[in-house]
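Below are the structure tokens for one structure; questions will follow.
One protein chain omitted, others in place.
And now, chain A:
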Amino acid sequence: MKLLAIDSSGVVASVAVVDEDKVLAEYTINNKKTHSQTLLPMIDEIVKMLELDLEEIDAIAISEGPGSFTGLRIGSATAKGMGLALGKRIVEVPTVDALAWNVWPTSSLICPLMDARRQQTYTGLYKRKDNDIEVVKAQCVVKIEEIVEQINELGQEVIFLGDGVKVFKEYIKENVKVPFMFAPVSINEQRASSVACLGMKLIKEGKTCSASEHKPNYLRLSQAERERQQKVRDFKIC
């Protein structure tokens, strides 16, 4: 089984082609250029290098979110367009889960932190269980205080990673009461090979969708919707 994997949820753009037992190619760019300009040229580059016929791909794994709304949509539209043209199915991979898959194997808790702005983080908690990663806390958007409190309650050693680390480093150093460490740079941010590996597992569990069914998982409403809900709530209280 061969998967094309795409992650454009953060500043990093990453694409990979992964076979059952090896990463055939992975291309990650961390630059100012927009995903709209980089993503498809990157895919094209690895396809050429691999002399790959796109028809050979079995499915497309997409990092579904959370993350930058626009970034997620560029990745999604790329996956949907390719899925439509090639008649391939999509496997939606939770972005924070895929980040946890960067860190493996470890007996520590894994806590990816993505910068979600507005003093919040897209995060979750993960732990190795036998030959798999178990989700302790599913991906969510919370204040850094909330996730740190939960980590302290669990009382286990923890590894932090993600683009949120640099944002919350000082807070972590001051407030985390358990032994902790930060992941090395090489595995700190989104990698499409991890998206592919988790995607492979999800496919075996039968969790795929059609290209037209796929949509990003933002974990957050748009600002206009939030404000409207707030208004509706205020109105009900009055």
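Here is the rule we go by: a residue touches a chain if its C-beta (ideal position, glycine included) is under 8 Å from a C-beta of that chain, and two chains touch if they have at least 3 such contacts; residues count from 1.
The rule is simple: contacts and distances are computed from a predicted model.
The chain that is not shown carries the UniProt protein name "tRNA N6-adenosine threonylcarbamoyltransferase", picked from "Nickel import system ATP-binding protein NikD", "Allophanate hydrolase subunit 1", "ABC transporter permease" or "tRNA N6-adenosine threonylcarbamoyltransferase".
Summary of contacts with the chain left out: across A:89, A:128 or A:215, the touching residue is A:215.
The chain omitted from view is touched by exactly one of A:14, A:63 or A:76, namely A:76. Chain A meets the missing chain through residues 34, 36-37, 39-41, 43-44, 54, 69-70, 73-74, 76-86, 211-212, 215-216, 218, 222-225, 228.
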